[in-house]
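Reading through the structure tokens given below for one structure.
Omission of a single protein chain aside, the complex is shown with its protein chains in their original locations.
What follows is chain A.
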Amino acid sequence: MTPTPARASAAAAHALLRRTRCFAAANRIRTASRAFSSAPAGASEPQGPEKVGGVRAGDDELDVAIVGGGMVGLAVACALSNMPLTKHLRVAVIDSNPALKSTNYLKKDGIPDSRVSTVTPATISFFRDIGAWEHILQQRHAFFGKMQVWDYTGLGYTRYNSRDVCKEYLGCVVENKVLCNSLLLRLQEQKEDIKKMVYPTRLASLAFPSKSRNVGVAGLKPPSTEAEELRRSNLVKLDLSDGQTLYSKLVVGADGSKSNVRQIAGIKTTGWSYPQSAIICTVEHTAANDCAWQRFLPSGPIALLPIGDNFSNIVWTMSPEEASRHKSMSPEDFVMSVNRALDFGYGPHPNSSSLDHYVERLFSDFGGTAASTKECFEVPPRATGLISERMAFPLSLMHSHDYVSKRLALVGDAAHTVHPLAGQGVNLGFGDAAALAEVISEGVSVGADIGDLSLLNRYENDRKAANVAMAAVLDGFQKMYSVDFGPLNVLRAAAFHGAQYISPLKKNIISYAMGDRKSPLFS
């Protein structure tokens, strides 16, 4: 077998190899000669495409059933089909979205969709590993190397530059439909017949195997039909709304924050709604925008993200009443409102102030300030026109108590939703997808049942900490900015300045936002 590009799985293999090396050290009593040459090559049958040994499972029996063909669900499918140990698994994606039939690149001209994601370098390297990033590069995307964050009090701002962390870019803005399409195209390259893999229908009901299988029953009489029944009684039964029934060793719930799968499995969630809604839309400038802008306003943050050509994407968080007002006002008024919010609205520009002076003096002792410390505050490019629908949706924080149960794993928004203020939600979802695929691959390597709870627990342990930490950081940010109180404003500003001037901290914050797993403060 040739070395594959799938680095993710190679990591698993590396782990194996690493252990192997340590055996050599372990081996004190080992004889000098390694009789490998005399070892038989085995009954060397070449490794053909894996078939289920002996009994052939029916077409309706799967290894992994992914409910929900959104970005994260497709990423799980794509990651599995790219790793040497998991590519033989029978995987299905259940989703009625007609976009899953696409076989072409999406046109780069035309107006970008307003549903976009800011993907971090960590997500980009995951996409590279699974071979989907090339397809993104063929479609609309916008890298950005600069980021400016400031707030309405005019006391602080910070500018991040990819040079600070010696990278070419801080992230990339991609339309959600492009992310989905790229994963789909990659799957088509991997699986000769993707139509068999995608079930264009919805999940009607789901039945998990009862805790005590009817072991006794089928043990008594194993004629073939009963053997089949026994086998299936050990799998999850999925009834689809088109009348088909599937059986699977593992169900992956990738069906969003209102996950049907999670509800059927009876997994509880914790969370709260923010008294906020987000408005998203696409706007046009007279020149291209190459920086991600975010300004904290009294009602919530507004973000202006480059999406290629002269277009930018707006994500504006505000109270639900304000949101509905902004949604219904005339496009001209809305554009004015946006420009105001990104400029002098609500407060002055943060210019060099007495506070600045203090902070600079305070932190200059720490030495080695980041290069961009000297960078001046800039005003974001003005929007000249609104060119898409405005969409508003309520915001909430939700975290599932469990990510896994026997034969079930939840990924992405089905397991957790976070405040969208730093565009981290989908990156956490891709992190889930990568971790789940990795754990399944490890399970295959040691011959585990891939629906086994003790295996899936490793996925949960891996992801829960990362997701909760991010949710808490974002929730903290949201809470911090939902109070307009003088002293707190100064503290916030000081924090901004701190971030701006203490370069190691700043680097850590950038790395964390870019998808490194370390917490920015305790590293």
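The rule is short, and it goes like this: a residue touches a chain if its C-beta (ideal position, glycine included) is under 8 Å from a C-beta of that chain, and two chains touch if they have at least 3 such contacts; residues count from 1.
The rule we apply is simple: contacts and distances are computed from a predicted model.
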Using the UniProt record as the reference, specify the protein name of the hidden chain from among "Mediator of RNA polymerase II transcription subunit 6", "Signal peptidase complex subunit 3", "Large ribosomal subunit protein uL15m" or "Ubiquinone biosynthesis O-methyltransferase, mitochondrial". "Ubiquinone biosynthesis O-methyltransferase, mitochondrial"
Out of A:Ser81, A:Gln148, A:Asn181 or A:Asn234, which residue would touch the omitted chain in the full complex? A:Asn234
Quick one: which of A:Leu137, A:Val379 or A:Leu453 touches the chain that's been left out? A:Leu453
In the full complex, which of A:Ile194, A:Val444 or A:Met470 touches the chain missing from this view? A:Val444
Hidden partner sits against chain A at residues 1, 4, 9, 13, 16-17, 19-20, 22-31, 34-36, 38-45, 47, 50, 52-57, 84-88, 210-222, 227, 230-231, 233-234, 442, 444-449, 452-455
